[in-house]
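For this view, one protein chain was removed and the others were kept in their places.
Chain lettering (A and B) follows the sequence in which the chains are written, and residue indices restart at 1 in each chain.
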Amino acid sequence: MPQSKSILALCRHAPYGNTLAREGLEAVLACAAMDQTPEVLLINDGVFQLLQQNPEQIGEKNLHRNLQALPMFGVEILYVCRKSVEQRGLCPDDLCVPGAEITLLDDTGTFIGKFDQVLSF
Amino acid sequence: MTLHIVNQSPYSGCALSDCLDAIAEGDALILIEDGVYAAAGQHGLPEKQTFCLTADANARGVSIANSVEGIDEARWVALCTQHNPIVSWFK
Partner (left out) sequence: MQFTLVVYGAPHSSEGAATALRFARALLQSGHAIYRVFFYSDGVHNGSALAAPPQDEQDLLSQWQALERNHKLDLTICIAAAQRRGVLSPSEASRLEKTSGNLADGFELAGLGQLAEASAVSDRVVTFGG
């Protein structure tokens, strides 16, 4: 299937507290596997997905580790809202996914408006 | 231009303020479900192109401020055809 629409995955939720972060990642990987590779924007609490995590004691799979599948599926740039990072007192250096380039965005509104479809997670 | 949809009360979470942080000039905003509690006014809503589902406001006893346009579902559909992409802000 040819890529006919540009798709943005808008990831607004932290891992573990609800399933949206994990189910959002699964949807992104599924789109990429169907040659509909979306761009990914981590914004609001979604930026917490990029922290190092140790969820073994709460019986969860490590979402941060699973994010490392993204570059292998062709999602090589992760867009991150700069304001969301700063509001949460995070340092951009704390945010990383091996194999992916982190690009901080200042104007998320203009960025979002460029896409045909936005899937919110 | 983008159509933003917000379904959460501005008093219970950040969906509306997160949306307003990411709204671009010329975008439209529609308040639905508990999002209509923002339609009474304040909350830094854009002065233009802010809509509210009248049925959801009526259901909750919310009066809609003059700066917000109450609309029915058919008008919501029309807004969806006039805007792209459509972005939902929830939880």
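Quick note on the criterion: a residue touches a chain if its C-beta (ideal position, glycine included) is under 8 Å from a C-beta of that chain, and two chains touch if they have at least 3 such contacts.
On a predicted model such as this, the values are computed, not experimentally measured, just so you know.
Visitor: From the list B:5, B:39 or B:68, pick the residue that touches the absent chain.
Guide: Only one listed residue reaches the unshown chain, and that is B:5.
Visitor: For chain A, which residues touch the unseen chain?
Guide: With respect to the unshown chain, the touching residues of chain A are 1, 3-5, 7, 19-20, 23, 26-27, 30-31, 33-34, 36, 117-120.
Visitor: In the complete complex, the non-displayed chain touches which residues of chain B?
Guide: Residue positions of chain B that touch the missing chain: 5, 7, 32-34, 55, 72-74, 76-78, 80-81, 84-86, 88-91.
As a convention for this text, only the chains that are shown with their structure count from here on.
Visitor: What is the distance in Å between the mean C-alpha positions of chain A and chain B?
Guide: Chain centroid spacing, chain A to chain B, equals 25 Å.
Visitor: Chain B touches which residues of chain A in the complex?
Guide: Residues in contact with chain B: 8, 10, 12-13, 18, 20, 43-44, 81, 83, 107-110, 112-113, 115-118, 120.
Visitor: Using the touch definition up top, name the residues of chain B that touch chain A in the complex.
Guide: Chain B reaches chain A through residues 1-2, 14, 18, 21-24, 27, 84-91.
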